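Below is one structure, written out as structure tokens; the observations come after it.
Note that one protein chain of the assembly has been removed; the remaining protein chains are unaltered in position.
Coming up: subunit A.
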Amino acid sequence: MRAERPSLIDPWPVRIVVGALIVGFVGLFLALPLYTLFAQAFAKGVDAYLRAIDEPAAWAAIKLTLTVAAIAVPLNVVFGLAASWCIAKFEFRGKQLLTTLIDLPFSVSPVISGLIFVLLFGLQGWLGPWLRSHDVQIIFALPGIVLATVFVTFPFVARELIPIMEAQGTQEEEAARLLGASGWQTFRRVTLPNVKWGLLYGVLLCNARAMGEFGAVSVVSGHVRGRTNTMPLHVEILYNEYNLTAAFAVASLLALLALATLAAKAALEWRGRTEIAS
């Protein structure tokens, strides 16, 4: 079908130039940095690489990052599902406002969002004295990091689901209700299965961002080595100490996460397409 329509095919020179531009761009901005990253990480050999990772502060950072993601991602899945369900399936006052609010973390600099939490929960903040008198520490501790991460990654799931749910309309839900399904049964048996691929995709993006977030977490974490450093923060500290091999080694783990996310995303898209096509 394609080859037989010459009018739709650009002349050779155009194809070469465009192709070269794309390859050049991808190479310069994606492939080359990735290569440098791994090259630097392994510059002093595999032993040095493993030593850089197998170190208490690095392990603590990895554990903290996984813990934060393990809390923030499920929270945002619940929130994202609830918000997109409300927005896509119901009409109510303030719907536009809610839609705008969901986008807020995208439009606010992560550093500002971190600062907001410091202003709220920090020692000098609004709730600081009360929190201190009740012996609750949020800023410079795990709760603060989780809060900042939840805030920053809050739109990913909802943004992914709203268009899918809106496109699907409400008739299947209405049919389910009239067939006798309860609200929860309708959600679990009709709404959720219809968005499962989109949801997984949103979770993946949310997770990638949760593990990679730097700005907001940097403000609320306090950079206590071995206690409140996440992986991105740990990379920064190592880098500032001119410990390049270690910095790139930990960074390579984050890069691997990104590659795994991309692969999973591609697989999901392929799965989603074949399912729709069937």
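Here is the rule we use: a residue touches a chain if its C-beta (ideal position, glycine included) is under 8 Å from a C-beta of that chain, and two chains touch if they have at least 3 such contacts; residues count from 1.
Note that in this section contacts and distances are computed from a predicted model.
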*asked:* Just to verify: the chain that's not displayed, which of "Iron-sulfur cluster assembly scaffold protein IscU", "Sulfate/thiosulfate import ATP-binding protein CysA", "Alpha-D-ribose 1-methylphosphonate 5-phosphate C-P lyase" or "Succinyl-CoA--3-ketoacid-CoA transferase" does UniProt list as its protein name?
replied: "Sulfate/thiosulfate import ATP-binding protein CysA"
*Given A:Asp10, A:Asp54, A:Asp103 or A:Glu172, the one touching the chain that is not displayed*: A:Glu172
*In the full complex, which of A:Ala48, A:Leu66, A:Leu127 or A:Ala181 touches the chain missing from this view?*
A:Ala181
*Using the touch rule from the top, list residues of subunit A that touch the missing partner.*
171-172, 174-182, 185, 189-190, 193-194, 276, 278
